[in-house]
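All protein chains but one are shown at their positions in the complex.
Labels A, B and C are assigned to the chains in the order they are written; within every chain, residues are numbered from 1.
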Amino acid sequence: MRGCGVGGKADGETVPYTSRMTTPPKSSAILLVDCPDRKGLVAAVAEFLYTHNANILHADQHQDAERNVFFMRVEWDLTGFDFDLTDFPAVFGPIAQRYSLRWKLERSDRRHRVALFVSKYDHCLADLLYRHRSGELACDIPLIVANHPDAERWATFYDIPFHVIPVDGANKAAAEAKQIELLKQHNIDLVVLARYMQILSPAFVAEFPMRIINVHHSFLPAFIGARPYHRAFERGVKLIGATSHYVTDNLDEGPIIEQDVMRVSHRDTLDDLLTKGRDLEKGVLSRAVRWHTEHRILVSGNKTVVFD
Amino acid sequence: MRGCGVGGKADGETVPYTSRMTTPPKSSAILLVDCPDRKGLVAAVAEFLYTHNANILHADQHQDAERNVFFMRVEWDLTGFDFDLTDFPAVFGPIAQRYSLRWKLERSDRRHRVALFVSKYDHCLADLLYRHRSGELACDIPLIVANHPDAERWATFYDIPFHVIPVDGANKAAAEAKQIELLKQHNIDLVVLARYMQILSPAFVAEFPMRIINVHHSFLPAFIGARPYHRAFERGVKLIGATSHYVTDNLDEGPIIEQDVMRVSHRDTLDDLLTKGRDLEKGVLSRAVRWHTEHRILVSGNKTVVFD
Amino acid sequence: MRGCGVGGKADGETVPYTSRMTTPPKSSAILLVDCPDRKGLVAAVAEFLYTHNANILHADQHQDAERNVFFMRVEWDLTGFDFDLTDFPAVFGPIAQRYSLRWKLERSDRRHRVALFVSKYDHCLADLLYRHRSGELACDIPLIVANHPDAERWATFYDIPFHVIPVDGANKAAAEAKQIELLKQHNIDLVVLARYMQILSPAFVAEFPMRIINVHHSFLPAFIGARPYHRAFERGVKLIGATSHYVTDNLDEGPIIEQDVMRVSHRDTLDDLLTKGRDLEKGVLSRAVRWHTEHRILVSGNKTVVFD
Partner (left out) sequence: MRGCGVGGKADGETVPYTSRMTTPPKSSAILLVDCPDRKGLVAAVAEFLYTHNANILHADQHQDAERNVFFMRVEWDLTGFDFDLTDFPAVFGPIAQRYSLRWKLERSDRRHRVALFVSKYDHCLADLLYRHRSGELACDIPLIVANHPDAERWATFYDIPFHVIPVDGANKAAAEAKQIELLKQHNIDLVVLARYMQILSPAFVAEFPMRIINVHHSFLPAFIGARPYHRAFERGVKLIGATSHYVTDNLDEGPIIEQDVMRVSHRDTLDDLLTKGRDLEKGVLSRAVRWHTEHRILVSGNKTVVFD
C-alpha cells in the first residue's frame, strides 16, 4: 500500500499518528518471479492463484526481450486464500519446477526490518524517519548506526536505538564486524546508507547482497566518487542530480533504482548546489526505500525493474 | 512498436527513411479488456492464449479498486498462434461470456487511419507529420482537413491530400456534414485536432465517440476555454501547461490523456508563453496520438488508463 | 546568501550545527525599488551607491513593459560603505524624490521574524523547521501558533514557544484577536501558514498585507478551495501540483510566488496523490519563505517578481 492514509476527510484534518499506526495494513502476499521467458508462465501462475481462490490486488510483468528474462510481481489479498502461506513452497513448488520459475514470496504483514546508517549529514535520516512515522514506509526501523554522535537527537526524538561505532583507517575491519553483528542480532533485511560517508568493504557487501541501498549525490554515471557537487559546479552543468542504487563492490556502479535532477544556473553558488542537492537526495533515497520495502524492485543484471 | 528504429549503428548514422518504411513491423495482436473485476480473469485470458500457443510480448493490467473495474492489455506475436484472428470472436466468445468480459481486438498490421484537422497554427501539424514520417506513429494519415489554406505547404511536402473546408457561423452544420462524409469515405478511425480552432458540434462528436483527440493549451482544468495563455499570463502562474484529451460534448472536459508543464518567470512575455507553449502542445498531442494508435489507452468513466 | 554553507569540506563531513550558527552572516544592505519606469533610474541608484563606496554583491532589475513599472534589487556589502544605514532615508531621500522612486531598505543582519501557523498536518512545519535549523532560512522563528495541540512535539524538539489557540465558528474573531496580539508582541514580520486549515478574516489579512504566505495543495488556479487532491483524483489529471502565494481577501487568488508539479498515473491512488503532494507542498512553501526572507520578492499588481 503506497501513500499514508492521512487526510481526505471533509474537514481537511488528518488522523493523528497514533490512530493511524493502530489501523493494521490489509494482509496480502506478494510473489516475485524472475526467470527465463517462455510461453505459459502467466497462465501457470494465474491459474495456480485462481485455483486457490486468491483475490489479485495488483499484477505487473515485464519481458526483457534483450536477455529473454521474464519478471512478474503479483500481490493478492490473503482473505479467502485457501491454504496457509507456510505451505507455499510445498504447494507452489511443483509448478515452479515444471516452468523452472525462480520465485520469492513476501507478505505485507511481515514488515522488512531496516537499519539506517548515518554520518553527520542528517537530512536523509530526518526525512526517512519522518516518512516512516507518517506511514509512508511500510517497514520497521529497529536501529540507527552512526560513525559520529551528531544525529542522536533524531534517534531520541523518534525513540529508536542509536549505536555510535566510530570508523577510522585502523579499526575499519573491527568496526564493520561490530556493525554486522548488530545487524544480525536485529534480523535486518535492508541496510540504508543515509549519506553514510564510509565505503563498505566487499566482505560487508557480501553479507547483504542487493540489500544495501546508497544515495550518491550526482546523476550517475556522471561524477562517480568524491565531492560530486564540487565537480558539477566546476564543470558548469545546468542540472544537478542524485541517484539511489544498490551497493556492489564497484563504487557507485551498482544497479540504479531512482534518479532525479534539478535546474541550476550561473546564479547558483556551490552552497546552492549543496542545498538543492539535499532535496534531490531525500527524494531518490526515500523512493528507493519505499519501493524495496514494498517488494517492487527486481534486479536484472546491473539494472533494476521497478514495478511502481 | 515504440521508437523509430533509427540510428544505433556504430558509425552513428541513421537508416534512410525509405528503407525504414520497407521493414514491415512484426505482426502482433492486441487484446483490450475492460470489465467488472472478479477472480479468475487473468487466469482465463492467459490460459486461453497459452492453449492457442500465443507468445505474449507485453501484458499490463490495472484494477480500479474504487469502481471495481478491471483493465487489461495483452499483446502477442502472431507467429505460431494456432488459429486465424478472423475466428477470434467465435473462439474467444465463450470465455468472454463466461467471465462477462468486454473486449476489443486490434492487430498491429491493421494500422489506424488518422485524419488531422488544422486551422492556421501549424506547429502541431508539422510535428505530427514529422513523427509519422520518421516512424514514431504507427498509423496511416490519408487526409488533412483545414478551415484555412495556410497549412497546405505541409500536405504538399508530405504528399497527403489536403481538404480546405471553410467554417463560419452560417455554414457550420454544412461544413461538418462535408467533413464527416470525407472521414467516412476514408474509413477514418481517429480524428486529431492539431490546434483546430473550431468547436465541434455534439452531432459530430457523436460520430466519433472517444475517437477525437484535442490539445488544449493549458494545464486543465485551469483556464478552460479561450485564450488560456493570456489568462495564465494575467494570473501570474509560474508554470504553463498543455493537455491532450478526448473530445466530449463538454468543452475541455473530456478524459485527459496527457499533460505537461514548463517553468515561466516574470522575465517571460506573453510571446514567450506562446512560444514555450507550442513545445508543450507538440509533446502532449503527439504522445496521445502514439498511445491511441498503439491501443494503449482505455477510458474509465472520465479518466484514462494509459498502458505506456 | 542562499544555501546553508554546510559540507563541501574534502572529507565530505558537515560542520556541526552549533558552529554553523555562530558564524555570523556577512552584513549587507538590500535596496528594493519599485516605481514607474523612466530613463536614468539605474544610473541614479548605481551612481549613488558608487559615490558612497558600496561594494555591490548582487543587482537585478526588471521592466514590466506592459505596466511600465521598473523593479530593482541591489545588495551591497556594508564593509566600507561610507555612512550609517540609519541615515539612509536622509541621504537617499533627495535622489528618491528626484526620480520619484518607491523604495525599501533591508539589512541582512536584521533577520525577519517569522511566525509559523499549523493545524494537524505537520509535514510543512517539520520541513521548515529543519531547513531553518540547517541554515537554509535566514530568519528567526520566535513562535508557532496552532489550532490543535498535535504539532507540539516539533516545537519542543526545536525549542520554540508553541501557542495553541483553538478556533471554531463561535470564537473565531476572539481567536484571531489573540493571534494578532501574539504576533505584535513578538514583532512578527511574516506569517507562514504551514497547512493551517483555517481561513483568515479580511481583518487579519489587513494587519499583514503581503506578509502572509500560504501553501495551497493544487496547481492554482485549478482546484481553488477545499479538497483539491480529491478533485484532481476525480478529474483524472496526469500531474498534481502545489502553489505558494500571498494571502489576500480572495481565497487562493493572491499573488503566486512558486508552483511545482509531479506526475501521477492511473496507478496512483488518492493516498498516493496526498503523499506526493506533501513533497510538493514542502518545496513550494519553503522556497517562498526563503525568497521572502531574503527580500527577493516584489509584488506587481497580482503577480510577483522573484529575483532568485
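Here, a residue touches a chain if its C-beta (ideal position, glycine included) is under 8 Å from a C-beta of that chain, and two chains touch if they have at least 3 such contacts.
Everything numeric in this text was worked out from a predicted model, so none of it was measured.
Among the residues C:Gln63, C:Ser100 or C:Asn171, only C:Gln63 touches the chain that is left out of the figure. Of the listed positions A:Lys26, A:Arg98 or A:Lys303, the one in contact with the omitted chain in the full complex is A:Lys303. With the whole complex as reference, residues 62, 64-65, 219-223, 235-239, 241, 255-261, 265-267, 269, 300-306 of chain A touch the missing chain. Listed for chain B, the residues touching the missing chain in the whole complex are 1-8, 10-14, 16, 119-121, 123, 126, 130, 134, 136, 148, 150, 153, 157, 197, 226-227, 229-230, 267-275, 279, 283, 308.
Along chain C, the points of touch with the absent chain fall at residues 39-40, 42-43, 46-47, 49-50, 53-61, 63, 65, 263.
Just so we're on the same page, only the chains that are shown with their structure count from here on.
Closest to the protein's overall CA centre, chain by chain, comes A. Residues touching across the chain A-chain B interface largely coincide between the two copies, over half of the numbers being common to both. A straight line joining the Cα centres of chain A and chain B is 36 Å long. One inter-chain figure worth recording: chain B and chain C are separated by 43 Å, centre to centre, where each centre is the mean of the chain's CA atoms.
For chain A, the set of residues that touch two or more other chains is empty.
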